Structure formats: C-alpha cells, structure tokens
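With one protein chain withheld, the remaining protein chains of the complex are depicted in position.
Let's look at subunit A:
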Amino acid sequence: MMKIRLVLITTIIAVLLSSCKFDRKGDQGKFRITATTNIMADGVRSLVGDSAIVTPLMAVGVDPHLYKASQRDLDLLFDADLVVYHGLHLEGKMVEVLHKFSRTHEVIDVGAFLPPTLLISSPAFANTVDPHIWFDVKLWSLAMEQLKDAILEKKPEWTDYVNTNWEKYQTQLTALDQYTAHEIKKITNQGQVLITAHDAFSYFGKAYQIDVKGLQGLSTLSEPGLNDVSKLVNFIIERNIKAIFIEQSISPKAIKAVVEGCKRKGHDVVLAGPLYTDSLGEPEGPAGTYLGMVKTNVDAIVQNLKSK
C-alpha cells in the first residue's frame, strides 16, 4: 500500500505544481496565424500581408518528415487565431491531430481544397497521394486562391486588403508559371531528364512536361537497391544526361554512388543542387520565399542540364 500512497502523493504534488503557466510577452491584439511548413507560411503571408502575424512551426531546412514538435509549438497552435496546414499526409501523423483540432479551433486544411483529379496518387494505392503540390505553380495558385477564400470567410473585414494582395500574388504566380514552362522547354527539347535523390518532383514533371526520375522512393526509410543504381547509371549514359541533383533535406550519399558509377563508365555527370524541396531557404537568401524557391530550383535545373 506504501507504493500506492507514494504514487498518489507525488502525483498530487506534480498536479499542483504543473498548474502554473508562465506568461509570455508578445504582440498583443494582432491576429495570429500558425502554419505548419514554412512554404505554407510564406503563402499565407503573401495573402494576409501585415494584417496578421504568420509563424511557421517548421524552421528553415526542416524536413516535414523528421520534424519534432517543441514545447513552444504547442503554444503556437493553441494560441493561434487560425491554423493553416498543408495536409495530404505531408505532416505525417500530425495531419490526423490537426484534423481533430479543427473541432475546437479555427483550422484550414489546404490540401483538402484541391480536387482529387488534380492530385497524383500512387498507381497501386489510390488513397495515398503525393503531397508535393507546390512544384506545380498552377496547382499552388489554385490552392492559394481557395485558401484566400477560406481566410476571408473567417475574416470578412479583410476582404479588400487580401483581395488586392491576392491579385498581386496571382500575377506573380502566373509569371512564374510561364517562366518555368519556358525555361524547362529549353532542356526538354534537348531530351534531358530531371534526376533527383528523392521522389519530390512528380508534380513538377507533370506540369512542365519533363521526365522525372528519383533514385529513392517517397519514404526516406527506403534505400536504393544496387540494381536501381546501376539501372540509373545506364540510363544516364544512354540519354547523355548532364547533371543529377541533390536535395536540401536528403543525404546525398546514394546519389553520389550514381555519379561514381557514371564516371567509371566514362560519362561525366555533374552533381548539382541542392534543390529546395520540402522547405524554403534562408529568409534573406534567394530561396527565402515560395516564388524565389521555385525560381532558384528552375534556374539550377536549366543551367546544369542545358547544352552549352
């Protein structure tokens, strides 16, 4: 019985002590929006401008896959006036939690706005879709337009301001989409293929009609088999591919094996990149915004794959 008493006493002490909350200082009164990824936060910021404080949960360079919540993140979700998440299982298990959170808080699931016909699902498992929608600028634009409407539903008083922002953003997105299509055509004309470590560019390939190959699967746990590497080496030589790309959040080890393999067979392939995939670059850098990130990627791809 001693055991039970000890448990009870300790638990009561813990309960009493845990009752305190340390007040934090911050901008009082301003509308607060918490977004999960920093890409999503950038999208929201482009819409709401300075009428709200937009905070991403995931810092720059964090793979949404490997993201671990900190104590502050819980407060960011709880204290936010609005939570925006990407959905489509990008945030893993957190998507389930946020879906439930929408019962008690204002939550927007951006992925849910997109019609399933526009999403790329795996051939064998129709229920699982590729979440990397932001690589198709048109699709991102569509998602942002829906997000704008959803935000205005909650904050009708922002209508004029947000609509002005949206018009400006939409123009930028259209220009970016045309730029990307135009640039990518330069290399597809030369029969080039985009080869990366991780399978994040399906939407990009579909939208801009470039063949995309990934060495590694969607799950970061899977490792490329020896056969995959040698197949890819042969493919690169056959198609005379100039460069293959590493990505910011993925270990380049496996893809380096491909470069070595090509070298041994007398084909020099450049290891280029890193491309930005699941996170923006440093805030002040060229890839610090969504627009900048896409442009940086496109320029890197075209520059490295184009024949001189």
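In this section, a residue touches a chain if its C-beta (ideal position, glycine included) is under 8 Å from a C-beta of that chain, and two chains touch if they have at least 3 such contacts; residues count from 1.
Just so it is clear, contacts and distances are computed from a predicted model.
J.: Which name from "Alpha-D-ribose 1-methylphosphonate 5-phosphate C-P lyase", "Simple sugar transport system ATP-binding protein", "Stage III sporulation protein AC" or "Metal ABC transporter permease" does UniProt give the chain that's left off?
T.: For the chain missing from the view, the UniProt record says "Metal ABC transporter permease".
J.: Can you name the residues of subunit A that touch the chain not displayed here?
T.: The list for subunit A reads 2-3, 6-7, 10-11, 14-15, 17-23, 65-66, 68-75, 77-78, 89, 92-94, 96-98, 100-101, 103-105, 122-128, 131, 199, 214, 216-223, 225.
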